[in-house]
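For this view, one protein chain was removed and the others were kept in their places.
We call the chains A and B, going by the order they appear; numbering starts again at 1 in every chain.
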Amino acid sequence: MVLEKSAQNIYLPFGDHQGTRFYKQDILSVNQFSQEDLIYIFGVAHEMREMVARVGTFDLLKGKILANLFYEPSTRTSSSFTAAMERLGGSLIPINEVKYSSVSKGESLPDTIRTLECYVDVIVLRHPEVGASALAAKYAKKPIINAGDGVGEHPTQALLDLYTIFEELGDPNGKTVTMLGDLKYGRTVHSLSRLLSLFDVKLNYVSPPILRMPSEIIAEINEKNIPQNETENFDEILPETDVLYVTRVQKERFEDQKDYESIKGSYVIDPDIMKKAKEKMIVMHPLPRVGEISMEFDDDPRAAYFRQMEYGLYVRMALLALVLGKA
Amino acid sequence: MVLEKSAQNIYLPFGDHQGTRFYKQDILSVNQFSQEDLIYIFGVAHEMREMVARVGTFDLLKGKILANLFYEPSTRTSSSFTAAMERLGGSLIPINEVKYSSVSKGESLPDTIRTLECYVDVIVLRHPEVGASALAAKYAKKPIINAGDGVGEHPTQALLDLYTIFEELGDPNGKTVTMLGDLKYGRTVHSLSRLLSLFDVKLNYVSPPILRMPSEIIAEINEKNIPQNETENFDEILPETDVLYVTRVQKERFEDQKDYESIKGSYVIDPDIMKKAKEKMIVMHPLPRVGEISMEFDDDPRAAYFRQMEYGLYVRMALLALVLGKA
Partner (left out) sequence: MVLEKSAQNIYLPFGDHQGTRFYKQDILSVNQFSQEDLIYIFGVAHEMREMVARVGTFDLLKGKILANLFYEPSTRTSSSFTAAMERLGGSLIPINEVKYSSVSKGESLPDTIRTLECYVDVIVLRHPEVGASALAAKYAKKPIINAGDGVGEHPTQALLDLYTIFEELGDPNGKTVTMLGDLKYGRTVHSLSRLLSLFDVKLNYVSPPILRMPSEIIAEINEKNIPQNETENFDEILPETDVLYVTRVQKERFEDQKDYESIKGSYVIDPDIMKKAKEKMIVMHPLPRVGEISMEFDDDPRAAYFRQMEYGLYVRMALLALVLGKA
């Protein structure tokens, strides 16, 4: 894919001003980032993208070891961090079966972290409990990267989502972002909304009534004077949308399965409905999908969800390089 | 082990005539290979063998990443591909617990493949369903190597089986190959028979009546004018056998356990029975074995089954190098 000209320039102002900005720091929450931080990270991610396109892999983190400590499985996220570390020439200790290990003997998270950091240089942590990454970071001397802590945060997902917008459409200022699907339980849309609120965007929320964006998120974003619009009328707002962010509506959320079935059908993105959308816009999805976007749409250039996965690689490469002081 | 003189020459005619023959191609089925292809692959495998003997590991695939995507466990096959990639200087993303991952959230194989290929350069796929690899290959831009799709194919096993014959005895033309055990369900003997039918061999099948070679395989091979001989009289054909390929007879195949017990005993390869065999011949087994070959025979030079495992390493190194254009 050819890079947008705009994408090559938007990161320039922060080129190498903050060489040690994230060195030895933890990546725990989207709330820790300023607009300047984001553009700096994305500038590094963009360099990673260019390096991968040119040479595939390089030895920036040769000799560094990453522990992928996953208390719950997430093939997608752990694979992405694994690839990121390997494309930077580093090594991994994958720990996927925490349930069978010393942890199941009653070991505390701080002890596990302090043991692991004897062996490695950085720890990526996935944990089912909110706040686990912050707890780990409190005890660790080595940087902790939060790869999802329960219903809490998954900051690298939010970063890759925003980075996708930058790479595909350039600077998000002036853009209209429509979020579609389960906006209540979807941690990705909450985090992305927060990050987008640092820019001059317009947000549309389209969801079934029982899966609306939580009022506290709406209030938080309202304080930043970001226009927000809740609707069930998707057809009306699709034509103005620059970024359509689709999420999975899970059957389990509905008490009455008939409600689920009726809603399910009304939100499927396919080539037909997309005729109403702009020619230059993108459709995103955190994946996995289970029918929200029809496979017939996959070959449309606006279908950005697999490229979005790829951008995740570059963002994670950037974060690893940054916290290890090698960006 | 000293290499057969013959083994060093038999691959020569195809030395470097087809430098890009398998570049970016999928390895899905034994049916995709001509005799020329096989000799070309084995020539590359033989070079890999020599390089490993000389230097252990080398950086031919440095910077390349292989995803080992195993929907069902197979330590032997995944370890072999892991070692192959590592001896070529490449890296791995092992995905063994697909049952816990996004797939269990209902993701389709094409979506999983298209996500993974954002991170890696080649995908090795093991899947319980026939045709899974072909489906994956249809959607993937990166090469797919079939590491077993249910009762379908396991082409790299068949290739390593045939390569073992080449390395141990030279060109298979004129050789007598006897297959012993479960010839009905054993996917390895079906695939090996197909590959052997490209050469001028004689095939003997020795099995319990309920585990005979399927008639469609016999018909297929018959079309190539390969002499085939079905018998229960193992003693009669052992003396003429150049390659004895033994497979495991699984208890579960028998309705009446007494039938299993009576058969089990009659097919055990041990030093005593092997007195009737040629001095220069080999005994192969895809492993694991559970009694079909007695451990007392392991030190006999004709016991080739552990060397066979080692040849698997070289064949897989060759395939990885070929599909990545680095052979």
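Quick notes on this one:
Just so we're on the same page, contacts are C-beta pairs under 8 Å (C-beta built on N, C-alpha and C of every residue); 3 or more make two chains touch, one makes a residue touch a chain.
Just so it is clear, the model here is predicted, and its values are computed rather than measured.
Across B:57, B:222 or B:262, the single residue that touches the chain missing here is B:57.
Of B:29, B:80 or B:191, it is B:80 that touches the chain left out of the display. Taking the complete complex into account, A:121 is the one of A:121, A:167 or A:242 that touches the chain left out. Considering the full assembly, B:313 is the residue among B:41, B:122 or B:313 that touches the omitted chain. Counting the whole complex, the residues of subunit A in touch with the unshown chain are 62-65, 67, 91, 93-95, 97-98, 100-103, 105-108, 110-112, 114-116, 118-121.
Residues 55-58, 73-76, 79-80, 82-83, 86-87, 94, 96, 287-290, 295, 306-307, 309-310, 312-313 of subunit B touch the missing chain (whole complex, contact as defined above).
Note that only the chains that are shown with their structure count from here on.
We define each chain's centre as the mean of its Cα atoms; on that basis subunit A and subunit B are separated by 41 Å.
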